[in-house]
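What follows is a short report on a single structure.
What you see is the complex with one protein chain gone and the rest in place.
Per-chain numbering from 1; labels A and B assigned in written order.
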């Protein structure tokens, strides 16, 4: 009876030791991955959460230098906004997927959005820009949008939005630009802070 | 972990020391940034009123000679050009004169502050007040590298950092904590170390006599705020040679004016336009060729604006032209006011009769200079720039109406004859500058003292070593 619901093979089975080991490995891996990926940070909308992985640095940097920096963070585009549950579901699913690929060091040189993700992003473009691109009133202002808008993705024309035209993991050579976002170190070097203090005392 | 691994994926060639002033050393590790930084040596681009070309402002607009009569700027004033030339240009300008050795010359050591990454190094070695002390010539052998990496970066992480005390102290004075600045703010604040209005305060408690570099921001950035600051401490940069007005010189309040514009309001930083992202060989990096964005609209503007490059340039020119129109009219009135005031003195006016007039002239020209000096203002914040010029026009007319009355009282009730200032030379002659002498002094300096400085510096730098990085894999 009890056997039926046990996840472990019977004590007598020679599989038992192996399973314990395997479970430990999976849990450990999970914990390791969670730490490695600084999992808690994904609960926030802070783009820095994404740069915890270096493979996200090129997209982070290009976003940082884009017209959308002040308006839209990663999640504004890459997570569904039609309802909250969906948002978290998608995020979790996506996050796990990224994490496993990353931990397995299986990331491709040029990352591409999956079709599913493309739909999400397209919806999000529309979420913000719906009036500009659909109201005939603004045709005079935005000539190009009459046709061709629904049968392709916005970024087939707006190719710089928001990651620029160049894609790929080694597009950022030093992978150091996001570091200024760290708040660990001060923007005033110690020697200068000391000098200023000293000069105040006098 | 993998993040730090990623951080050091590139192979550092050398270990860059704290306050390393030699840009080429940094360049070993960051060749793309360094190469683009070197491009600030290019002087081929000229726009309607900017660009990297050498622009002799006194030649383009000889009125300036009269406006600055009695002050160094009437001898020589060019528009700023690439950072590459910061040291060369301060050697060359007639404003620093022709010092014959330590202790000689018209300018204090403080003048070096915004010209080189040797400055933080020296400040660290000597102390801040000690750095500012003495003559410009005293530190000639110490400062040789043009504006560069150490002015803006921390060497280990390449994080942006503030290397100049004046900015930190100015934030303090405003009751703000600069260490709370966000990353995006830092992308403007590194520029605000230099592209700001400043003065030399010789009366700082405990530092009396030292021309200490101070940004007059205590009451705020607006033209009226800084004016009140200077009026309160009865500061003046010089006394005008013709009108005897106690004058203020506004020096490139770039950051201050920018912060009143719509781009600042929308979170855009200096680096967004002047150091946009660039792709080269499939790699993206920050373009360190700091220059007029009009030479690079594709990266500098079109990231945010989808208009044609031509149209964007036209937008900029249009704002500059409109501003120039009012600014030049204000200059005309100011020239007249100075000359008319000079006439009053000639006719025996008393200090008492002149007091209100000179105060109007001071305030009018301060406004003009605030709007003009940073070169970028008519685009960075066209509406504020126009407001400031309008204020100047009102003050200038206050002065001139009073002058007309006083002149009549002194027996001269007709337009005062204006000098011929149709060229820089004529204007300089009018204010009695002996240009030949100034040029000769400069030549002597360049023949005698300057080579000595450069030699000393070379020897000194030869002793500073470059530590090769240990490659870990």
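Points worth noting:
Throughout what follows, a contact is a pair of C-beta atoms (placed from the backbone, for glycine too) under 8 Å apart; a residue touches a chain by one contact, two chains touch by 3 or more.
Not measured: the values here are computed from a predicted model.
Only one residue from B:210, B:389 or B:431 touches the chain missing from this view: B:389. In the complete assembly, the contact with the undisplayed chain comes from B:405, out of B:405, B:426 or B:460.
Contacts to the hidden chain, counted on chain B, fall at residues 262, 265-266, 307, 311, 315, 318-319, 322-323, 325-326, 329, 333, 382-384, 386-387, 389-391, 393-394, 396-397, 400-401, 404-405, 408-409, 413-415. Residue-level contact of chain A with the missing chain is found at 71, 128, 131-132, 135, 137-141.
To be clear about the criterion, only the chains that are shown with their structure count from here on.
Distance from the chain A centre to the chain B centre is 41 Å, each centre being the mean of its Cα atoms.
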